[in-house]
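The complex appears here without one of its protein chains, the remainder shown in place.
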Amino acid sequence: MDMKVAKKLGLKERYSLMTRDLAWDTTFHKMEDVFPQTTYEGIKIHDWDKWEDPFRLTMDAYWKYQSEKERKLYAILDGFNQNNGHLSVTDARYINVLKLFLGSTPPLELMAARGFSMMGRQMNGAGPRVACQMQAVDEYRHFQTQIHSISNYNKYYNGMDEFAHQQSRMWYLSDGKSFFDDAITAGPFEFMVAIGFAFEYVLTNILFVPFISGAAYNGDMAAMTVGFSAQSDEARHMTLGLECIKFMLEQDPDNLPIVQRWIDKWTWRGTRKLASVGMMMDYMLPKRIMSFKEAWEMYVEDNGGSLFKDLARYGITIPKCFSQTIEEKEHVSHQSWIGFYMKPEATPFHTWIPTPDEMDWLSEKYPNTFDQYYRPVLEYLDQQEKAGNRFNNKTAPMNCQVCVSTMKFNEPGDPMEMCFRESIYNGEKFHTCSDHCKEIFDNEPEKYVQTFISSHQVLQGNCEPDGTDVNVPDFKPGQNMLDYWKLDKRALGDFNGSEDQKNFAQWREQATKN
Amino acid sequence: MSNAFIAFQKNDESRCIVEAIIEDNPGAMVVDQPSMVKIDVPNRLVIKRETVEEKIGRSFDLQELQLHLITISGHLDETDDEFTLSWNS
Partner (left out) sequence: MAIDLRTVSITPLRQTFGHLARRMGADKPASRYIEATMDLQPVENFHYRPTWEPQYDIFDQTRTKITMKDWYALKDPRQYYYGAWTLARGRMQEIAEGDFDLVDEMGLAAAYPAAGKDEALKVFLPLRHVAWGSNLNKAYVSSYGYGIAISQAACYASMDQLGVAQYVTRLGMAFNDLDSLADAKAAWLNGAEWHELRRYVEDLMVEKDWFEVLVAQDFALEGLLYPLIYERFNEKLNAAYGPVFSMLTRFQREWYGETTKWMDSVLKVAGADNADNKAQLAAWIKHWRDRAVVALKPVAALAFGAEADAVMDELVQNLNARAAKAGIAL
């Protein structure tokens, strides 16, 4: 081929030469031995070359753009830290958002990094393999920049210092851990639907777009920079998830029922996981740009709706849980916040009762539910707190065997009735929080009987501080949970009266006077 | 009809990109939020390299969008000259 032809190569041809043309079918070993994981889930792929590459970044362009992003990001972080940027956030309650974020998000990004590395090894096709590898290395970026951005806050505020220890131990972090453990232990195609599609395409917008915009609105330039910068990679990740769905559906009609079951399952699992994001948006941001409900409508109902309408041409239907998520969008953030408020001795972040004008904002944003169901509870809790009788639920929670959320969601159609479901497997009873979690359990009971539920494990002596002898005669399990969690007492309970509150006020005072 | 959308971090370059989008996509709706800007277009949103170059006053590689993007919605098709998001519905 002559010079002109080589020069004229378009983006697609050039990218193809730079990726799939590098690949070959192995002959010393069978391809199914080199890529042993892509058949057992029942997904049929006839031609991996039909994969359409979404973004076409070669490594040189990747390094060029990513290094520019990183240079900017760390320059902003350094500046923010050098200028005591933590004192410029709206009010110290905001910092509790970061505590919840640090505990729940970087550990999941890490699992995404490891999971996509596995996909980047296991996918037969060169196209998806490269895209998965690129996502894997991006996910390293995400958990690392998140930790780096919060590192400076950890120096001044309580409750962030033991996130690495707590990631596998804290009861309320178990929902996210089970989500990613579930995905990574599934086969590669289910992982792609779970993380690439349901999580990245349908759900992360909620976490990173309105919530991070909210962080910016509250003066946290560090979180804003990290969040938006991560989200710029997310756009690539979303297209990968969507492409993978289309690819499976186009390859064989037999793939449809499998993919549909996974979409149903993971849309629901993701919805449960996001309940705590709702409470961050509605209750924990001192200045709010939009309610969780509004964000849900914009990014899940409208955007997800567009997506499912589009996929209808392959026979995909809207996930079964969709109507329930729409009903729940007016409830979950309130139920979550009240649930956490009631456990003041078991979280490394503070809780509080919203101020009267914050309650009015909630009334306005949730006209169908807040005044009717949640304001009375919050006002009652407030009175009790002021009367010196702060509510404190000391019992171990009951958890869903699938999503591991504490049982706190209502019966569909009846906000006053708590929802419980149960299944029998091998003569043993297992509890779930909803019809959708029950269905997930019933589809794969042999998997979900394994779920590590700390309120069960603690009774078996499996949640004790390192070095505890559980075989001594008078051993009582679960007496040392704070040590097991390495939970700093200063980080517990009410924001009002906390060390964070006092320090922040005093440091701000110092900043405004001589 | 579904909206395709794209959102950018607010900065000088993305301001030019947004101007280009508005010019090339009649019916574009711009939503301003803290530190970000989101543009919705019914069904199909296209970013043309030539228009961005005109606004920004230099040559522009559409892959530079990577630097400012926050999120997208729609099927993506990327060539040297156009970056397109669309829904089939």
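Per-chain residue numbering starts at 1, and chain names A and B are given in the order in which the chains are listed.
The rule we apply is simple: a residue touches a chain if its C-beta (ideal position, glycine included) is under 8 Å from a C-beta of that chain, and two chains touch if they have at least 3 such contacts.
Note that this is a predicted model, so its numbers are computed, not measured.
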item: Chains in view that touch the one left out, judged over the entire complex; value: A
item: Residue touching the undisplayed chain, where the options are A:N426, A:N471 or A:T512; value: A:T512
item: Absent-chain contact - pick from A:I45, A:I95, A:A112 or A:A186; value: A:A186
item: Identified contact with the non-displayed chain, of A:I45, A:A92, A:M160 or A:M481; value: A:M160
item: Residue among A:L11, A:V137, A:I326 or A:V377 that touches the chain left out of view; value: A:V137
item: Contact set of subunit A toward the excluded chain (per top definition); value: 1-3, 5-7, 9, 17-18, 21-24, 26-29, 33-34, 36-37, 40, 58-60, 62-64, 66-68, 70-71, 73-74, 82-85, 87-88, 106-107, 110-111, 113-114, 117-118, 120-122, 129-130, 133-134, 136-137, 140-141, 143-145, 147-148, 151, 154-158, 160-165, 167-169, 177-178, 181-182, 184-188, 404, 447, 450-452, 454, 457, 486, 503, 507-508, 510-512
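By our rule, only the chains that are shown with their structure count from here on.
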item: Distance from subunit B to subunit A - Cα centre to Cα centre, in angstrom; value: 27
item: Subunit B contact footprint on subunit A (complex, rising order); value: 10-12, 54-57, 61, 65, 68-69, 205, 208-210, 213-214, 216-217, 224, 228, 231-232, 234-236, 238-239, 242, 289, 302-303, 305-307, 309-310, 312-313
item: Subunit A partner contacts - residues on subunit B that touch it in the complex; value: 2-3, 5, 7, 9, 33-36, 63-64, 66-76, 78-80, 87-89
